[in-house]
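Please see the structure below; I have some questions.
A protein chain is absent from this complex, but the other protein chains hold their places.
Lettered A, B, C, D and E in written order, each chain numbered from 1.
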Amino acid sequence: MFIKQYFEEFELNSSRTTKGRTVTETDIVLHAGQSGDFFPHHMDEEWCKTQPFKQRIAHGTLIFTIGIGLTAEWVNEVAMTYGYERLRFTRPVFIGDTVKVTVTIKEKSDYRKPEYGLITEKVEVFNQHQELVMLCDHLLLVSRKEK
Amino acid sequence: MFIKQYFEEFELNSSRTTKGRTVTETDIVLHAGQSGDFFPHHMDEEWCKTQPFKQRIAHGTLIFTIGIGLTAEWVNEVAMTYGYERLRFTRPVFIGDTVKVTVTIKEKSDYRKPEYGLITEKVEVFNQHQELVMLCDHLLLVSRKEK
Amino acid sequence: MFIKQYFEEFELNSSRTTKGRTVTETDIVLHAGQSGDFFPHHMDEEWCKTQPFKQRIAHGTLIFTIGIGLTAEWVNEVAMTYGYERLRFTRPVFIGDTVKVTVTIKEKSDYRKPEYGLITEKVEVFNQHQELVMLCDHLLLVSRKEK
Amino acid sequence: MFIKQYFEEFELNSSRTTKGRTVTETDIVLHAGQSGDFFPHHMDEEWCKTQPFKQRIAHGTLIFTIGIGLTAEWVNEVAMTYGYERLRFTRPVFIGDTVKVTVTIKEKSDYRKPEYGLITEKVEVFNQHQELVMLCDHLLLVSRKEK
Amino acid sequence: MFIKQYFEEFELNSSRTTKGRTVTETDIVLHAGQSGDFFPHHMDEEWCKTQPFKQRIAHGTLIFTIGIGLTAEWVNEVAMTYGYERLRFTRPVFIGDTVKVTVTIKEKSDYRKPEYGLITEKVEVFNQHQELVMLCDHLLLVSRKEK
Partner (left out) sequence: MFIKQYFEEFELNSSRTTKGRTVTETDIVLHAGQSGDFFPHHMDEEWCKTQPFKQRIAHGTLIFTIGIGLTAEWVNEVAMTYGYERLRFTRPVFIGDTVKVTVTIKEKSDYRKPEYGLITEKVEVFNQHQELVMLCDHLLLVSRKEK
């Protein structure tokens, strides 16, 4: 569960893929309950039939939650999230779609405090048709081994 | 519930503040269950006592979910989310903290399709001590009234 | 979110319709868990097949919860619920039905404390076939503007 | 679980008391999620501190759900709910209160279809201080044994 | 809700059958959230299609939870659970299966404290095809009437 992966140990362009997860009607109903967002796009099947996408779609914040959650496989004790950039929802996720996440080390750069470096992970969420449904950059502040 | 607010009708620097919401232990437990992220930062009170923050903290994705959820007060039929930028979690949110969101129209700009404009909303989540706990830019693609 | 609508400002026979919401299997399972009512009408698909309605039906208390919840669009700071009358469940609600609520100002009357008046709202819940599935009278105690 | 209690077998003025149940913060958070009612009375501890009741209170629909749920101890195969009358919330229910329900057979009357009779149960929900927090009349249509 | 059934009153080979319950997708999603077990067997429909059972299956701990829960119809004030033996999951439970439990008094034996006796209940969970999906022995320590 706990690892120590230092800045020097992140390899540019290396990537990993998470396990998959089917997005269910239950997830959407629970997410409406957690977020308080009961917009008809997510909760009103009849209204959705009148819209271009024809059926209920997952909340963007649900896809972000599940996507980032899938990447949380271990705790890197020498890293912390600095923030996220360029978060985009590129395609709707429907009930029954199965998503999987690819994380790629996209950039390594200096940070104003020299004992840390900045890692940019590209996070891409794909559905079962290998279509990109969400992407963002995850910025991590990581300790350097040799300071 | 449904409104039509066109690009021309967004007033630069205008802002609104949402209702508040107390972040509970229940929210964190449900969010672990939804995200699959059972990291000890959120779920292990004993381990947290050994850490600088001394107690369980809310998931970043939970604060994003609640924060964006609080802003979902009506459906603007002529707008759609384009994405989010510069998402930062500036302070931990603890069990029992109450958050509230301020949304400010920060920028209006052209979009490559001339019938739309791009609105940048600054989203700021504050706790009960008026401390900023999360911020991001929400980009919206909005139809122009006069095309 | 907060408004002030005084007794004098309620217009007899005026009505509003809420957004819609699809009643899901998830809602029924969560409601069994919240109410503790695991009767086979709601939880045992095989038993339901032997009954006149042939499939699982939503709890009455779930339809009341969702119906009244849909009407909770803003807080009227000068009104409070006095009670409910004539609550009836006129048709079963099945998994996948979408409900919507109409609220009509049915009666305005004096209250024993002269600074308040009593408003009776007729609350009607309809399914996607425009069939009435629940109705009740919601009694509100509302401050008078001119006392 | 299944019993057959006919109209003739309901004894006027007889009563039963259910088991008790503590109303938790979790119940309120889950009920907000189920009903979509995120009013600050239930969800914003800071706002509640500025109000007469000083703390978060349970939704009326939650107390109705829990109260009626507690009475659902067996299925009477020859009875069905006709409706509810005179539903009143007489005192706020706070987080940590424990409620218990007393059901009293208050009235037996004829119904327009002679093979049924109408039973009126008085349903009273009490907190741990034996204070009444909710009451209503539950109307039941019950088959007569001798038709 | 509360009964007193003493050791002497348990009749060997007597049995009871509980009410039934349909195992839903919601139950599985909630159970993943409660257990933290997001294995693809339960959560990834696409991966399951590549496996012998072809679809998502319920967690063993979910079937144990629902099975034992179905037997919890009353509190025997003079008995307490001593433990469980020989717990086996004999067949997968799929979304939509309906389970029901049979409890049989299989053995009565002395306990080292003479004021108690040990009851062994055989707990068998069946699906809607009367196939056994789970079984175990439930050991109960029960007070003797005549000590």
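Throughout what follows, a residue touches a chain if its C-beta (ideal position, glycine included) is under 8 Å from a C-beta of that chain, and two chains touch if they have at least 3 such contacts.
Keep in mind that this is a model prediction, so the values were computed, not measured.
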Shown chains touched by the missing chain?
A, B, C, D, E
Name every residue on chain A in touch with the hidden partner chain.
1, 18-19, 73
Touching residues (missing chain, whole complex) on chain E
21, 27, 30-31, 34-37, 39-41, 60-62, 64-66, 68-70, 72, 75, 81-89, 136
For chain C, which residues touch the unseen chain?
30, 32-34, 36, 38
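Here is the rule we go by: only the chains that are shown with their structure count from here on.
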Indicate the lowest number of steps between chain C and chain D, counting one step per move to a touching chain.
1
Return the chains common to the contact lists of chain A and chain C.
B, D, E
For A-E, which listed pair, C-D, A-D or A-C, repeats its interface with over half of the contact pairs the same?
A-C
Whole-Å gap separating chain C and chain E, where each centre is the average of the chain's CA atoms:
38
Touching two or more other chains - residue numbers and ranges from chain D:
30, 34, 36, 38, 40
